[in-house]
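Heads up, one of the protein chains got dropped from this complex, but the rest are sitting where they should.
Moving on to chain A:
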Amino acid sequence: MGAQVITVTSGKGGVGKTTVTANVGMALAMAGKKVVCIDADIGLRNLDVVLGLENRIVYDIVHVVEGRCRTRQALIRDKRVPDLYLMPAAQSRDKSAVKPEDMVRICEELRPEFDYILIDSAAGIEEGFRTALAPADLILLVTNPEVAAVRDADRVVGLVEAMGKPTPKLIVNRLKPDMVRRGDMLDTSDVLEILAIELLGVIPEDEQVIVATNRGTPVVLEERSPAGQAFRAIARRLMGETVPLFLSEDGQGVLGWLRRLVRSGGGR
């Protein structure tokens, strides 16, 4: 058995890969799973900052690859939850310092001890892309509901298929329900229809994500944040639970139901 390796990727940069990795990783750990997050964005490390663990780094993934420390020594334990670990990226090296076979070997070594291994990839579809994908059992493709991001996501779906890897599952991040309602933004259903892959979750735009990142306390730790709730729902789906999707701009609950009722009565 051992851990499931989940790689978080995207076509376009800046769509939320690191935010998703940190929050889904922490949500899984909050649910009692043993989780390790690996930062594969060599040269532009960020996962340590989003998780608030930047002051505790001694060794990084390149030290492991070069045999300068043991794999375990490069793992930083998060003290807020029982079993969350980070393997940081190197900041002063480039993508070629870690090869696909290195990533596979590191994951093989960690697999027996964990339930989930999450890999945060670098933007782009060059070298680092293959490295992050090499050990993946499951690929999460993050996109924003925007033309350029969806276009680049489509390219990744094609590349992943060409590599013989399983079709990615989709995460739509930074959806603004108000804009969708006004007809100013693509809705999740539009993105799904276009990409034709399975949807794993939708994360709304939420200012608290930025506040949380500034503090180094991932937004899932915030009970009431809408994005935090979305991340917890994604983690539960990964654990095999069926959690209803917040699919349309109408949202859930009584308000959403009322809105749908009014709209279906009054037409468009």
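Keep this in mind: contacts are C-beta pairs under 8 Å (C-beta built on N, C-alpha and C of every residue); 3 or more make two chains touch, one makes a residue touch a chain; residues count from 1.
In this text, contacts and distances are computed from a predicted model.
Chemist: Choose one: "Cell division topological specificity factor", "Formate dehydrogenase subunit alpha", "ABC transporter permease" or "Phosphate transport system ATP-binding protein". The correct choice is the protein name in UniProt for the chain not shown.
Modeler: "Cell division topological specificity factor"
Chemist: Kindly state which of the options A:E54, A:D137 or A:D190 is in contact with the chain not pictured.
Modeler: A:D190
Chemist: Return the single residue from A:R151, A:K165 or A:R237 that touches the missing chain.
Modeler: If we include the chain that is not displayed, A:R151 is the one touching it.
Chemist: Which chain A residues would touch the chain omitted from the figure, given the whole complex?
Modeler: Against the left-out chain, chain A lists 146-147, 150-151, 154-155, 157-158, 180, 182-187, 190, 193-194, 196.
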